[in-house]
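All protein chains but one are shown in place.
Entry: chain A
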Amino acid sequence: MSPKVAHHSLRLPADLPLDSGQTLPRPAVAFETVGELNADKSNAILICHALTGDQYVASQHPLTGKPGWWQRMVGPGKPIDPERHFIICSNVIGGCMGSEGPASPHPEDGKPWALRFPVITIADMVRAQAGLLDMLGVEKLLAVVGGSMGGMQAMQWAASYPHRLRSVLVIASAARHSAQNIAFHEVGRQAIMADPKWKNGAYGAGEGPAKGLAVARMAAHITYLSEAGLTAKFGRHLQQGDVKSFGFDADFQIESYLRHQGMSFVDRFDANAYLYITRALDYFDLAEGYSGQLAHAFKATSARFCVISFDSDWLYPTAESRRIVQALVAAGRHASFVELNSPFGHDAFLLETPGLTEVVDGFLKAVEQEP
């Protein structure tokens, strides 16, 4: 991780109770907002970010200098529009972009929490977001929106705070982590923990397990793409025309690409945070708290739902979205669902996908027009 930059954050007024039974003493929650809250406070949209995302959804990232990660969806004239909406995006607790996480100073000794940080869940992340909204004076959300892990938080919102939202938009997500999802995460975690620089989590700032974290990112990144997409972009193309090194350098373009993805990730992400957040994902099974009946998780809310999947996404495939939709229908909710066509796999939710902006725009406008 690069040296610290200042993130905009608030410290919650009370300790945060966690699913594990532990409490997090007055955690910091880092966030960004765009647009203005209107007079009757009816235009707030919470965007929940994915595993390695952060609060810089629509503003320049202070570490990478890159533009916001969801510019296709958020911005003037876009479906989520600062001209109409008060847009909030917070870094999840357990993260490393200013919210309380394993790299934050422990309140007692000022040293990083490291593995002393309690294991958190998706519901814990959502509980912290609700605390942030209280501080921002937002009682009810026009929408809670998220892709991937963000979609899980959005569904958890509907279960945990059924009366605080008017609509829920879930993109490329699932109501539970599958064995395959957990398996890929375990590969990533083992890569981090096998790096001698991990030191049981007690590495110093800037001295973390870069190689292990890069490998974790490489493995995960494959799951965000599709075979067809990889073939179209890289095929079997070599880096140097038709020259093979007969060694283990990055001969193939796909190898070079993955190495680059791994190395650039290390510059912006904390290895321990990666362990904690992947754990939270693996523990996620929304139906678990409802005797295995997913529909019961959606019984208490009257929010409208829109669920979107992508046909080439094998990380959170359409079948998982269908399971969510069947539960919504069984619970009597107003629900929309569409599987969009894209060659880009799971990452399609971040990319230009025909139909995506139209569906999101139509859904949000319909919610806004409701009395």
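Just so it is clear, contacts are C-beta pairs under 8 Å (C-beta built on N, C-alpha and C of every residue); 3 or more make two chains touch, one makes a residue touch a chain; residues count from 1.
Please note the rule applied: contacts and distances are computed from a predicted model.
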Undepicted complex member, UniProt protein name, chosen from "Allophanate hydrolase", "Sn-glycerol-3-phosphate ABC transporter ATP-binding protein UgpC", "Transcriptional regulator, LytTR family" or "Methionine biosynthesis protein MetW": "Methionine biosynthesis protein MetW"
Sole contact to the chain not displayed, among A:74, A:325 or A:348: A:325
Those residues of chain A which, in the complete complex, touch the missing chain: 304, 306, 322, 325-327, 329-330, 332, 334-341, 355, 358-359, 361-363, 365-366, 369
